[in-house]
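Left out: one protein chain. Kept in place: all the others.
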Amino acid sequence: MIDKNRRNFFKTSALFGTVALGASATAKAAPENILSDDRKGVLVDVTHCIGCRSCEWACQTAHDLPADKIHDYHDREVFKEFRRPNNDSYTVVNEFENPNNELLPINVKYQCMHCDRPACVSACIVGAFTKKEDGSVVWNTDMCIGCRYCMVACPFQIPTFDYHKAIQPDIHKCDFCYKRTQEGKLPACVEICPVEALVYGPRTEIIRVAKHRIKRAPNKYLDHIYGEDEVGGTSWVYLSGVDFQTLKFPKHGTKTAPGVSESIQHGLFAYFVPPIALYAWLGGIMWVSKRKNAKQANEEKI
Amino acid sequence: MEHEVPQQVKHKFFTPGVIVLLIIALNGIVFIAGRFLFGLGAVTNLDQQYPWGIWIGIDVAAGVALAAGGFISAAIGHILHKDAYHSIVRPALLTAMLGYTFVAFGVFIDIGRWYFIWHPLVMWNPNSALFEVGICVIIYLSVLYIEFLPIVTERFIGKLNMKGIFSFLNKPLDKLLRALDSGLSKTMFVFIIAGVVLSSLHQSSLGTLMIIAGDKMHPLWQTPILPLLFLISAVAVGLPMVIFESLLASKSFKLKPEFSLLSRLGNYVGPILGVYLSFKIGDMVIRESFVHLVPMDLPAIMFLIEMIVGVVIPMIIFLTPLTSKSVSWLFWASSMVIFGVLLNRINNFIIAYNAPYALEAYIPSYGEISVTLGAASMLILLYRFIVINFPVISLPAPSGVHNSNK
Partner (left out) sequence: MLRYITMISALLLGAVIIFALAPDAIEQQKKDPVTMGGTVKQVQKVKEGSMPADHDKQAIDCKSCHYCEYPTVSNPCLISCPRTDMVSVHHDPSEGPEIVIMDMLPGEWGAVAFTHKLHAEMAEMSGGCASCHHYNTTGPVLKCVTCHEPKRNREDISVPDLEAAYHRQCITCHRQWSRTTDCDYCHFEKGIDADKARKIKMEKYAGKGHPVVLEPERVVYDTDYEKGPKVTFFHDEHVKLFKIDCATCHHDENCMKCHDVRLDKLRTPKDRDYTVKTHKSFDDHHQPCISCHEKDNCVKCHLNTVMERFNHYKITGFDLTKYHDKIACNKCHIGNDYKVKLNSNCMSCHSATFKPGKFNHNNVGFQLDELHADLDCSDCHAGNNFMVAPKCADCHDDFAYPNKRPGKKLMLPNRN
């Protein structure tokens, strides 16, 4: 009985191991996460933004979201309260007091920053998020299971969710107008901005332009390009004349958002070695303890 | 020593307490129906700032931790072959099985697209801690059901006695059960070890989950060693959970508590809590996160309650001989550990999560609390139903009856 059990033990262990190895081989189907050299970016120059909210209108229209007439968007009453991107508006403009000139309030547009090393891509349980070659972070809504882990992971609190839909609730966020840019068009917000507070172009060029603006007008700008290094760099970068924290940007270091989490994951699952080793170790203990017990039982019988 | 074998508990199902639990469960079911009919927003207080609430914090995260009794007792009973503890293995297995079932259920109602719950099985993202938790929980749940199968076969082999038109099925079904039983008994060790491995993996990965939230998580909890802390705390809560259930079950069914066995188990708890405490304090010292205790705000107070009531006091009690002398000391010390881990999971997933743009704090809605309580009630009811109908709890063997399958 014992011998038979032991033989079984090895046989079945081998079988299990093969299955595990097979699984590890297919585990390479990770989400697409490209960091291409000529990825695009947008420079948001907060000092130029006039708060006309045309970008909000353009975004709504480009994404087939409910939109009022563009004229209604010029209403500045909405600035009375701080707004965030929502599941029916992917970009919003907020207003802050200008400490230097109360007649020129500071308007700031918010949307997905399109991180170079996005937390959502790393976090998504089904790998629905993708960092594309052009720098955009987009997601495949057909894969989404609605777990909202991307919302937990996002360092900028950007993805939003249809809480009031019972069927097919979706994640929503700025998609960098992926469809439009693939057709050679500009992102809708960049195209409509009357003062070109948003400049679209290769990210390297964007950073160069931003640095030059700071150099040309050191009194006007803070010597800081928000997003150049934050969370490992973002596709959208910001220039401002006042501290970014007063504009309600989160204070981030240069560490990438998924950094530690991914290293832990990869450490625990490095080619499935640690789990298999644990399995083998426990199996060994089980085998030894079982034999000891059996011996004792035999001795007792004798 | 009296010979004990697992057998059905002879007790009636309905008691006043059971009725109360049924009402709570029904109340929960009403809100679950609401969630499926009108969406998450109709029932929960979740919003764009607080994507996760108590369904994840308590039903899932705490649920997984509190079901740790299953893999701890499996490790002690089967892998280390401490035969003395065999009587705790089946109740712990049942708790784990039910616990994980309700974890899966919690996930099922919490995710927006519940009908795509199978997606992680075919769509893999190995970078995601949640993916790993999901996959491990799915496999482990299957393993738990397989581990529980012998109890089902034991219950029905030779006892199938369906009447009427189904009577012709009795024989072939009995044959099937026997085949299943013999097959399982040969391969069970594979599943038992797999269960322990899978548990260790996802218990720790549950800790990795919140690491990606980065700055959004309060520094008193946010640390790269979260997975280790989660694993140790899961191990630490496993035995108290077994003790707690066993004492509660014996009280509920008016059985003699297995005090000596349980208090021997309790001896392991103190040192494990000590290890946990030393890791936690070491981490706080290294990262200097203790400065965040100074403002004495809500997170700091919750942290102190968690550490003092949930870790330090029970550790001291378990390290003294008190727990081997008195049932109530053992019960309350175990309860405190369970409370501590429960609070730790709530703290990690809810209190520590600092939504950067939230205008007001997240407070679970009546619906959310109802569903959580309802699920817990259903779990207890199911446990009661199963121990009454299946051989789970070990009782003194009736004279002349020897269970051949054990």
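Per-chain residue numbering starts at 1, and chain names A and B are given in the order in which the chains are listed.
To be clear about the criterion, a residue touches a chain if its C-beta (ideal position, glycine included) is under 8 Å from a C-beta of that chain, and two chains touch if they have at least 3 such contacts.
Everything numeric here is computed off the predicted structure, so don't read it as measured data.
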Given A:His164, A:Lys179 or A:Arg208, the one touching the chain that is not displayed: A:Arg208
Residue among A:His48, A:Arg83 or A:His224 that touches the chain left out of view: A:His48
Touch residues of chain A, complete complex, unshown partner: 48, 50-52, 70-71, 74, 76, 99-104, 184-186, 190-191, 193-196, 199-201, 205-206, 208-209, 211-212, 215-217, 219-220
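In this text, only the chains that are shown with their structure count from here on.
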Chain A residues within the chain B interface of the complex: 4-5, 8-9, 12-13, 16, 26-27, 29-31, 82, 84, 86-87, 119, 121-128, 143-149, 151-153, 155, 157, 160-166, 168-170, 248, 250-252, 255, 257-258, 260-262, 264-266, 268-269, 275, 278-279, 282-283, 285-286, 289-290, 292-293
Residue ranges of chain B in contact with chain A within the complex: 36-42, 44, 46-49, 51-52, 75, 78-81, 83, 107, 110-114, 116-117, 119-120, 123-132, 134, 186-187, 189-190, 192-194, 196-197, 200-201, 204-205, 208-216, 224, 227, 353, 355-357
